[in-house]
Structure formats: C-alpha cells, structure tokens
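A single protein chain has been omitted from the complex, and every remaining protein chain is retained in its original position.
As written, the chains take the letters A and B, and residue 1 is the first residue of each chain.
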Amino acid sequence: MNALYALFVVILLLLVAWIGIGTVNLHILFGIVLPYLAFAIFVLGFFYRIIKWAGSPVPFRIPATCGQQKSLPWIKNSKLDNPHNAFWTIIRMALEILTFRSLFRSTRAELRDDQRIAYGDTKWLWAGALAFHWTFLIIILRHYRFFAEPVPGFVLFLQNIDGLFQVGLPVVYITDAVIVLAATYLFIRRVFIPQVRYISLFADYFPLFLIGGIAVTGILMRYFTKVDVSAVKELTLGWINFNPVAPEGIGIMFYLHLFLVSVLFAYFPFSKLMHMGGIFLSPARNLANNNRARRHVNPWNYDVKTHTYEEYEDEFRDVMKEAGMPLEKE
Amino acid sequence: MSDEKLKSDQVADIDYNPPVKGWMDTKPAFRKGIFNYPAVVASEKYLDLPFSRKWDPREDDWKLPENWKEIVLETLKDLLKKYRSFKVFMDICVRCGACADKCHFYLGSGDPKNMPVLRAELLRSVYRNDFTTAGKLFGKLAGARELTEDVIKEWFLYFYQCTECRRCSVFCPYGIDTAEITMMGREILNRLGLGIDWIVTPAANCFRTGNHLGIQPHGFKDSVDFAVDDLVDAIGIRVEAPINKKGAEVLFVVPSADYFGDPHYFGFLGYLALFHEIGLDYTFSTFASEGGNFGLFHSAEMIKRLNAKIYAEARRLGVKWIIGGECGHMWRVLHQYMDTMNGPADFLEEPVSPITGTKFENARSTKMVHVAEFTADLIKHNKVKLDRSRNDHWIVTYHDSCNTARGMGILDEPRYILEKTCNYFYDMPENTIREQTFCCGSGSGIGTDENLEMRLRGGFPRGSAVKYVREKHGVNLLTCMCAIDKATLPAVMDFWVPGVEVAGVHEMVGNALVMKGEKRSGDLRGQPFKGEEVKEHV
Partner (left out) sequence: MYDAGKIIIGLVVFIALVSYPVWYDAARGDIPTSVDPKIVTTEKECVAPTEYMKANHMDLLNQWRDNVVRKNIRVYTAESGRKFEMSLSHTCMDCHSNKSEFCDECHNYSGVNPYCWDCHIEPEEEQP
C-alpha cells in the first residue's frame, strides 16, 4: 500500500511538471525558481539537521567493537574493527562509508528442520546498495560537466571510464544501466522479502521511485528523446553565475528530469536520506575504543544521590564488628 | 514458569513470516512466560523512584500517572537533548532490514516486533509524531503514530525483550545500536514507574548492601570463608582472602554471583587459588562487593549511583589499582561508563602487574584491569605452572559474552587462557562467536523465571551453535566470562543441548594450576581428574 502511494505521488509530480511546462509554459518557475529553491532547502536543511544533531552531546564513548581490543602487546589488536585511536577510527569510518563493510558482514539465518539455525553468506544487499550509491555518486559527478566551464578533467575521465564499452550513440554509460538495475533490486527486495515489506514505510518507497524516475527521465533524455545539450548548459551555467535565463525549446523531458531532481533535493533534509550526514555522527562507529586509556568527558555529568561507605558502615557496624572486620569508626 | 512444560520442538515451531495485519494495528499480548513482573514498591521507594505502585501488566489498567503522556514527551525531549546517539538513531534508519535476522529474540520467536529495526520503530513512530515536521503533517503516511496507552504497553513488552546485546549494531550500515534505543525506552518507562522487579530490586539491594543479592558484610565474609574452606578440601591449601584490607595493592571486584551462584563459585575458587599462588597483595571490599551494575538496565543515573562505590572503596582502602572479575555487563559499565561517570581516578596508579611488571597501558586512565587480561599476561610470562590434562574431562567451547565482545572487545585473552589450560578446546561456528556472538537470551535484567519461555527462545541460536560443536567434537562444557551467562545458560543448555555444563574461564585456570604444596585428586567441583578415577581402584 505504501509502495502504491509512493508511486502515485511520483506520477503526480511528473504530471505537475508536464502540465507546468507542456501547457502552462512555466519555464521560469520550473527552470529557475524551483531549482534554486530546492538547492537552498537542501543546503540549509542539511546544515540545520547536522547542527541539530550536533546540539546534543555524546555523553559516553560507546563504540560497538567488532574485533579484538588493544590490550596486551602480544595480542593482535583488530585495528580496523576495534580501533584504539583516531587514525584507525577514521579508516574504519572511511571503509564503512566507502565500502559498506557492515553490510558486507551480513549473514542470512535459516531455520533448519532439525531445529537449528544455519547462517549463509548474503552479499546481495551489500552489492545492490554499493552499486546504487556508487553509480549515483558517479552520475552526480558526471553532471558537473553542466556546471563547470571548462569541463574539469576528472569529469571527462569519469565519462571515458563510464562509457568504456563505446556502445551506442551517444555512448551508453555503464552507470545509467546499473543505477536502474540497482534501484529495481532495492525495490523488489522491499516488496518481496516479507520482513522488509512489513517494516517499509511510504518514506522508504518514495525516494526509490523518485530516484528511479530521475534515472529514467535522464536516460530517455540522453538516448531517446534527445535534448539540446548546449542550451541545457546555458541554463545551468546561468544558475551558477546567478544570471539565469530559461531558454525555451530544451524539451519537456529535461523539465521532468529537473523537477524530480528539485523535489529530491528539497525532500532530502527531511527524510531518511540524511543518513548521508548521519553516518558520520554515529557514536557506535565514529569513536575509538580507548575508554580505559583516555577519559571521555560527559558535559552533563551531574551529581547523583549515592550511598556512601559511612552510611553503609553506620547501618552494618554491629554485624561487621561481630564478624571481626576492620571499621572506620569503632 | 509456564503452566505447561516447554518442549524444544514446540518452542522451535517458529514462523518468520510476519502477519498480514500491520504492526501498528497489532496490540501487545501479555502471555505468561514472555514478560517480567513489575518492581515491588519497597525497592522502588528505597531508590526514590517515581510513581511506585502495585500494578499488573495483564490487567487493562496500568494505573499510569495522570500526566503520563506529558512525562513521556518530556522525557523523550530530555533524552534527545542529552544523547546524540539517540537523536541520530531516531533519524537515519533506512529500514534496509539487515538487522532483522540478527536478533536472538527474533530468531527464537519470529515475532516481527523483535526485529531490531521494528523494536526501534516502536519508539521512532512516536518520535516522528511529536518531534518531526513530516510526522506532524502526514501522520501515519510518514510512519508516525499517536502515543497511546497501548504504545506504552508495547514498549514495556518489547524493551524488556531486548537484552541490549548490540549484535544488530554490528551489521547495521550506520551502527544503529538497539541497546541504546532500548536503554532510552527503559528510561522513559522507569519515569512512569514501569520498572521490572528483577532490575529494580537488585539495584536497591546493591545501593544498600553493595551487591545485587543484598548480602550484608558479615554474609559476604561468611561466603568467602566458606570458599576458603572448600579450597582446602579441593587443593589442600588454606589460602588467604583478605576483606576490606587497607593498603593492599589491588582491589578485586567481582560480580556477586561469583561467591554465591553455581557454577560461578568454582571460578571464584579459581581466582582465590591463582592469587594465592602468585602471591598477589589484594583485597575484597564488602561494600564494593558487586562489579555488576543493574543500573545499566534501568537508567544512566542508576548506573552512576551504583557504580560510585567502586572508586570510593578504592580510595578508602588506599589501593593502587583495581582488578575486575568475570562479568559481561559489569565490564560494559567499567569499560565504557565508569571513568566518565565517576572518574577521573587520579588517586590511583597506572596498573602494573606486580608479578610480570607488565604495564596495562590500555587501562591507564580507568585503572581497572580485567582478570582475563591479568591472567593471560601471567601465563604468557610463564609465571604460573599449568597442567592442561587436569581439564581433560572437559571438552570445552567458549561463549563470548555480548557486552565484553561488542562493548570492549576482549576476545583473544580468554581463548589464550583456555588454550593454555585445556587440551580440548573448540570454538563454535564463526557466525556465532566473537563480535557475532549470540546473547544467552537472559541478559539486561530479564533472566527471570516468569520470563522463561522468552529466555529459552532467545537462547535458541546459542543452543543451536553449541549443539553443532557437541555433535562435532563432543563438547560437554560451555565456558564464558559473564555472571548472567553462568546463571542462565545452564537452563538454556538443559533445554536445547542437554549434557553440556557451564563454567567460568577461571575455573579452568583453577583446575590446571599446579600449586606449591597442593594436594589434589580432582577438580574444583570435586570431580576426579581424568585417569585419576581409574588409579584409585588399582
């Protein structure tokens, strides 16, 4: 049901853009105002969310340790999974963020007939998630060709690598295919794995459909309906130079694409997509496990009512005396 | 206990398919065997806890305070302000489901609300409803739901069906730690007077007498004296076990079950024998007679209240540093909370082993060393003589306690000790040990008799793994370094893998230890060593 709602909303968004550009001719709105607005919401919203998180302290150092601690010199410390200093914590975080090590570790529990559980490796979610995120990143970086003039060398390099197979014209990018496949996989597992379907919210389907819609409109634009790329870059450079003009005749597909992107940007800070920023702030991962070597300070550490030894001895002095135990006060 | 005796095939009749009805529309059901009884009024009063009253989870009316809703929202607000972990974990879950089949309670019960992600959603849904714009605007569509009494009941059921073992956190791409969320959930429940007795009463005991069991100072002395007498029978040596001795070098703090529980006790004998043999200048404290800390299962404030005595006693007795015994959640507190809450321990010295001269640099701030670190160091430096064959009647495997595995990472020290003290040591499959270890199913204060069904369900994955090594290697002993494990795993073993006993790592040390002037024919349990029983009849 949530999936249907989400699909419905994305279709509605497409219709809005379709009508806005196709019949009402709101090029300024969809080509300039909304993209600016969306970007502003994205950046400010992102800042707002991070600062809101940062406003709460990390009172305790609570890394989840996933390997041998650093203790005695002859016991091999698992530096990556149980880092004892900032350097290895950064490496742990970097590998987590760049390679999704925790997902890679995943197992699939299976109940056997003889009343036991077996664990199989499952790399599908890891592979799907990694493919999805990396292709997304490469695609975003490739889009810098529209925003930077002259086109930076790394963008040309990425394009060359991405179009390595030189199939079709314009050259088919591997990432274009992969992101559609990966998003489809992520959607399918959400629908077909009963447990995952059970926990899935509207907010889980909507970004998938939105990103899927962005990918599909982008692909249609590049390979099928075509678009005057130079005109697009005139528009995008206009944004960057704060002197935008919305050239007409770029084609409706571009505006559908742009509108969905605008929605994604504006939606981003208010959604689970903020895991992009949040992962950096996860205390279970971003702290070194050196608790006993370096004291962690809790800014709100307040005094509590304790039971002192004096009170304890006062209560039990007689029995302690009888048992011949040393006392502070006879 | 449940009315009918549980059967393993009954419990294992588990269905992982979630119901058709959405989880928000499923009300919690309090069936005997899967929940814990509320705290008794006297214990709550002793700790000055709010809204203490008599109430029963099975009744409709939980007699919540009139302004309960306000309290919940205020507490949520307070916790969100205090804990970045909580705030971030409320916001960034993408519900990928990687954690779902990582929870022992889910694997053992099939109840979807035991999937870590859903356990957190129980709280997140309310957070969204009252603290986020999207939730306020779009309600259920944004995954929000209204805070009702049923929600509170659900929290009570499921936040006491989580052992805060952190296994899910290992697999979460963001490290979202359900233990942290459960702790917040319990903080809220406790501010409504919804504590459970197995947590609040030990906490009250601990506050008063220094230990969870409520053993008074003379009782503690009796226990230790009794252990010393028992050791005379077992090893033919009368060891010294100083109590409240000022000026000793080391304060030794153990979980109270060590000197009162079975099979903890045999490990306790192991400590005493070892410390005697190496001539360690140490002392027990009757007031710091508990390393464990049930405050961890209650609230941050309670952790601090119960933990304060350890440094206080170290200061009063004038020791140089502290050794801590075998215990799981105790070490979570000692390792991750104590120094922050009750430190700095600048009145103590950086721990140095008086026997080997090893500096325990990893404990230079907290000044507290795990006994397994201490013993492993002794063995490495050949300071003790060990005869592994004395443990030949045991075929041993090792259960990593969740807290020391994932809240500390003491994995190889106990294995090193076991390898040096036992000839037959076999690890369980890799997905069930070390950082992926499974909880015993009874941790975090829910190891009660009334909760037995849930405990056995939670113990299923561990039972299953032990069964594997039992069939493959004939394992008959499950060793561990956790007082709750030692207390509750015997029942789990009897149920899932009959014939496997439970022991502490230092029981193996005590058995293998060759002592000067010893007279031994059997192990610390009084069982003859392998081979000895034959000799006697020759």
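What we mean here is this: a contact is a pair of C-beta atoms (placed from the backbone, for glycine too) under 8 Å apart; a residue touches a chain by one contact, two chains touch by 3 or more.
Predicted model only: the values in this text are computed from it and were never measured.
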* Interface partners of the hidden chain - shown chains only, full complex considered -> A
* **Of A:Val155, A:Ala246, A:Val263 or A:Ala293, the one touching the omitted chain in the full complex** => A:Val155
* Of the residues A:Phe146, A:Tyr173, A:Phe187 or A:Tyr255, which one touches the chain left out of the display? -> A:Phe146
* **Residues of subunit A in contact with the chain not shown** => 42-43, 46-47, 50-51, 54, 57-59, 61, 144-152, 155-156, 159-160, 166, 169-170, 226-234, 237-238, 240-241, 243, 249, 251, 277, 280-281, 296-299
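One rule holds for everything that comes next: only the chains that are shown with their structure count from here on.
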* Just give me the whole-number Å value for how far the CA centre of subunit A lies from that of subunit B. => 33
* Asked: Which part of subunit A faces subunit B closely enough to touch in the complex?
  -> 2, 5, 49, 52-62, 64-72, 74-76, 78, 81-82, 84, 96, 100, 102-103, 105-109, 111, 115-117, 119, 125, 129, 193-204, 270-272, 274-275, 278-279, 281-285, 289-298, 300-301, 304-309, 312, 315-316, 319-320, 322-323, 325-326, 328
* Structure fact -> In their shared complex, subunit A is touched by residues of subunit B numbered 8-9, 12, 14, 16-18, 22-23, 48, 80-89, 91-98, 100-102, 107, 112, 115, 117-118, 121, 132-134, 138, 141-143, 166, 169-177, 180, 207-210, 216-218, 221-222, 243-246, 286-287, 300-301, 304-305, 308-309, 312-313, 316, 335-337, 339-341, 343-344, 358, 360-366, 368, 373, 376-377, 380, 405-413, 416, 429, 431-432, 434-436, 460-461, 464, 467-468
